[in-house]
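Submitted below is the structure of interest, expressed as structure tokens.
A single protein chain has been omitted from the complex, and every remaining protein chain is retained in its original position.
Letters are used for the chains, namely A, B and C, taken in the order the chains are written, and counting of residues starts over at 1 for each.
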Amino acid sequence: MGIARYTLWRLVQAVPVLLGVVTITFLLANAIPGDPVQTMLGPSPSQAEVASIRAKYGLDQPLWQRYVNYLLDIARGDLGRSIYYETPVTTKIAERFPKTMLLMLSSYLFAIVVAVPLGVISAKRRNEPTDHAARVVSLIGVSTPSFWIGLMLILIFVFKLGLFPSTNLVLPWADPADVTGASTRIDVLGTALHHLALPVVALGTLQMAAITRIERSEMLDVLSQDYVTLARAYGVRERTILRKHAFRNAQLPVITIIGLQLASAIGGAILIEAVFSINGMGTLILTAIYNLDYPLIMGTTLVFSLFFLVGVILTDITYAYVDPRVSYGSKEV
Amino acid sequence: MSRLGDLFGTDDGEYHPDLPADPDVGEVLLRVDGLTKHFPDTGALGGLHLDRDGDGPLPLSVEREWVRAVDDVTFDVKRGETLGLVGESGCGKSTLARTILRLVEPTDGAVYFRGRNLATLGTSALREVRQDVQLIFQDPQSSLNPRLSVGRIVEEPMRAHGMLDEAGREERARDLLEAVGLDPQHYNRYPHAFSGGQRQRINLARALSVEPDLIVCDEPVSALDVSIQAQVLNTMRDLQDEFGLTYVFIAHDLSVIRHISDRVAVMYLGKVVELAEKEELFENPRHPYTRALLDSIPVPDPRASGERGVLAGDVPSPVDPPAGCRFHTRCPALIAPDSVDLTDEEWDAVRRFARAVDRREFAATDAADIRERYFDGGFPRGEAGEVVKDAVAAIERDDWEDARSLLVGAFVAESVCAREDPEYETDPEYGDDRHFVACHLQRETDQTY
Amino acid sequence: MTVAGHTSDPESGADAGRGDVLAPGRDEGRTERERREDVEARYGWRYTLGQLRRDPTAAAGLVVVGLVTLVAAVAWVDAVLFDFLAEFGVFAGLGVEQYALAKAVWTSPVAEPAGTPRLLPPVGLENQFGEGTLAHPLGTDHRGRDILLRLVYGSRVAIQVGFVAAVVGMLGGTVVGAVSGYYGGRVDDVLMRFVETLYSIPFLVLVLSLVAVLGARENLTIIMFVVGVVYVPEFARLIRSRVFSVREEVYVEAARAAGVSTPAIIRRHVIPNSITPVLVQGTLRVGTAILTVAGLSFLGFGVNPPTPSWGRMLSISRDYMIQNVWFSIWPGLAILITVVGFNLFGDGLRDALDPRLKN
Partner (left out) sequence: MHDPLLTVEDLQTHFFTEDGVVRAVDGISFDVAPGEIVGLVGESGAGKSVAVRSILRLVEDPGRIVGGEVRFRDQTLVGFEDDATAADTAGDDRSDDPGDEPGSQPGRPVPRPEMLSESAMRQRIRGNEIAIIFQDPMESLNPVYTVGGQLREFIELNRDLSGRAAREAAVEMLREVNIPDAERRYEDHPHEFSGGMRQRVLIAMALACEPSLIIADEPTTALDVTVEGAILDLVRDLQERYGTSFVWVTHDMGVVAEICDRVNVMYLGEIVEQAGVDELFHDTKHPYTQALLNSIPRPDETVEQLDPIAGVMPEAIDPPAGCRFHTRCPDAREVCTRRNPPCRTVVADGRPHRAACLKHESAFPEADYWASRPIGNLERPAPDARGDGDE
């Protein structure tokens, strides 16, 4: 079975999960005690007001009817209207999503680029000072709240040193006309990177630390395998062993972890967006929650889950690509 | 065989006319009759599973495949004897042990223990019977719960069957530890403090605690070092004499089997291919597989002469075992189909060639080369010769699949070995028990008797 | 591979069919080290604890965890019992007025309740953002309250939340996972699809949504339960896979073969051998829960303003970063040290329980 077939299989598997997520987001907003209308209108609204709002949001229909409508709406790409912003939820999400995407992908890039070599070096120099240092860094990394790292970075680089801006992000593909102080696309890119640096470090540290830990332990595990010893016994150079015989095998669990870390990265992104006042999906969901904007809560939750699911499927496919046993359907995996 | 009739019987204490009602009078303690176990080869999502090579739109299929782990196995075990069960990995011997004890549900067939069919017993009755039939496992380490003390482990079966009171159980546990050659003082120790051989002794003590009649031993010594193995084997024999035990002893090591067994059954791919008394089986093996097995074992004596008929190829998949005699795909003595009229030498050459093509053992694609290599310079005559020539032509145009199907179709599929399930009994040269051989070569032998 | 959406738990039967594939004589020819490790991979509890003691980092983790827990316990006892005991004059003449004052400071929304004895230097807005002094080693906050004291009382929230959330996750996960693993079949399918679905919603998003729809923004009790509930899928999967593998262990088969009843097998064999990874994961999850709840408090979910919590302190400190940098450093360090403690301890526990995972 080739990769294409495996991909298809993996997508098929995702359908029930996706349906489950949709159901849960629906239940979150609809089956929980408490009347959203009440919250919306404040104390003692008139009967007529209540009825009109109910009708407007379809709340006068029975639960199953609303569920079916919700599914149909989603199938049409309609996530309802935000109560707070009074615009379609999809519009709002489309507006905010790119920044969150940028933030997350950049932090992931940062995390992987730092963690993988660090983990490998740490494993290679096991129990040497480099290893100890890497282990301390990764231990602290997984134990530190990302928002505090953000605060500390702001404290040092913004307030004390004044090197970086403290708020918001600039999209690197934005029109130079919309970006203050930029006249060319290169300027925009520079501004974007300038804005991105601190949030990326703050958000990426946890991922970086987690990946370093798993990279190290997997490398150690693989380096003790018979096939590595065998390669050594056939005179393969230590560097080649590390690069070829150990690295690829060690990446398998690392890939899985990278996929799963996406969930905590999304949580971190919400906090980091709050710390750096980035108007992305994170601040959007917070606004939705502060204002009990149910359609918006449902919509953002759904999009976040979708994002996570896509990430996991991508890592699975990568996994299958790296490990022939998966795509060939071997049971040993 | 009456197994189908019994299959639907559900009465716990079903009486079987073949067996005496009073177990102590009769000889047969355990009768395994047509026992079969097929496992569903399930993938993810229950019945739905990944269709690797299919070409439907979705990589899914709902078809179920079955692993035929044990297929129609029949034998008796007599009170006080040791029946050795030998076979290579994957032949189904461990599954057979578990199916006898109904740790896995049999697909078909019956297991009579003292006249009661274990295959149809209800849960509570089965639990009762398990007092009399015990099992010992291969891995002495993983068969002991690391979180229980040795005393607890040995007492557990007694507790389960409500034997004795707390103090009585402890006393008996200590006695048993001593009986299997351990220090009763170790009653409170945990399994990790013991060596492999000692752990297997703990297993023995546990099995003995409920005074069983029958112990099924699944590779009890194969994880042990040779010197320890000998100690445990000796202890097992002593215990057999002392407690009047009956063993079904499963192993892959023919030397161990020869040492411990009274009668031996050889398994291949889910079937018993030969069963006879020990001396008869080892000195007068009739089944080509048994012979190959015996030839393969390295003898611990440099002066022993040993020419070995190497068994080519791998064991076929139990999901789709060969029809007829399951060994026929590897058998060095495959019988020529009646339609094929060749001399023995010619048939040998054809068979060898067909095998080589089947496994693509050679790279040559030149007719002359093949003729030289497999047919000593001349293809056989007649119809058979034509088939061979066609096949060689197919190889020359690199169509191995075609060549294979030509040869298999003409020579293998037509053979009696691929068409009929062999079941023969012959008179032994050694001992006085019957000698069961599942090989069509016995046709002629039987006729001569 | 345990990625959400994966459904690869081979049926037990198919595995038993491959039972005899076990290679003979694997024990041979291995190095001494491997043999020793194998012997030691199976253990009694005493052995585990012995291992833990010998691991210096795990011991350090244990010390940190113990200290923070102790501090939190003292703070808790103080908060609950102080008034009660003071009413009976227990502290009369013991010089505890100082303490009473300090306590009043953290419970009060304003700087200083009327009528507190003035044994400590006056605290109040004039004392805002004090530098570290003997009286206030870590300085004072925007309202002139002692930061150290607030950290101490903040530990109460952190520890409580961490333990409750982890325990809720463990208990819930154990029930779901055990039911799923025990009944198997349809029940297992349904439960696992549900668990997988929950697992597919990013953790914090799920917590936030749940907290929001429950209207529990300022209800710490509900929040910590919600965090715990969100841990349930993870523990359920862990326990289920553990139960599945223990169920296939030979000693369980041996017990079945000996005629031991199913409840007894579960009680004596399955549970004792399934819970160790759960304990390890639970320890690590206490740390994660502390981080999560700190994040929630930072976002404004959690305890009400006068009650100190580390996340809330950090949230407030944002507005005063220019005035006093230490105000935003100490709570973060408190979180860091506590979580490092739990991580070290959890790692040590894992190494002790399964030496083969040790690196």
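Rule of thumb we're sticking to: a contact is a pair of C-beta atoms (placed from the backbone, for glycine too) under 8 Å apart; a residue touches a chain by one contact, two chains touch by 3 or more.
As the structure is a prediction and not an experimental result, all values here were calculated from the model.
Summary of contacts with the chain left out: across A:H132, A:K160, A:H194 or A:R237, the touching residue is A:R237.
For the options B:L208, B:L254 or B:A276, the residue in contact with the chain missing from this view is B:L254. When the missing chain is restored to the complex, the residue among B:S94, B:T120, B:N145 or B:Q229 that touches it is B:Q229.
Residues of chain A that touch the chain left out of view are 126, 224-227, 229-237, 245, 248-249, 322-325, 328, 330, 332.
The chain not displayed touches chain B at residues 88-89, 181, 183, 186, 189, 193-195, 197-198, 201, 225-231, 233-234, 252-256, 258-260, 278-279, 282, 292-304, 306, 308, 310-312, 314, 359-361, 363.
What we mean here is this: only the chains that are shown with their structure count from here on.
Inter-chain centre distance (chain A to chain C, centres taken as mean C-alpha positions): 23 Å. Residue positions of chain B with contacts to 2 or more other chains are 44.
Taken residue by residue, chain A touches two or more other chains at 13, whereas all remaining positions touch fewer.
Residues of chain C that touch chain A in their complex: 1-8, 10, 193-194, 196-198, 200-206, 208-215, 287, 291-292, 294-295, 298-300, 311, 314, 317-318, 321-322, 325, 328-329, 331-332, 335-336, 339-340, 343-344, 357, 359.
The part of chain C that touches chain B in the complex is made up of residues 6-8, 10-11, 13-14, 16-28, 38-40, 42-45, 47, 189, 249-251, 253-261, 264, 268-269, 272-273.
Those residues of chain B whose C-beta lies close enough to touch chain C in the complex are 37, 39-42, 44-46, 67, 69, 89-95, 98, 101, 103-104, 127-131, 134-135, 137-139, 141-148, 156-157, 159-161, 190-192, 196, 203, 206-207, 210, 219, 222-225, 252-253, 318.
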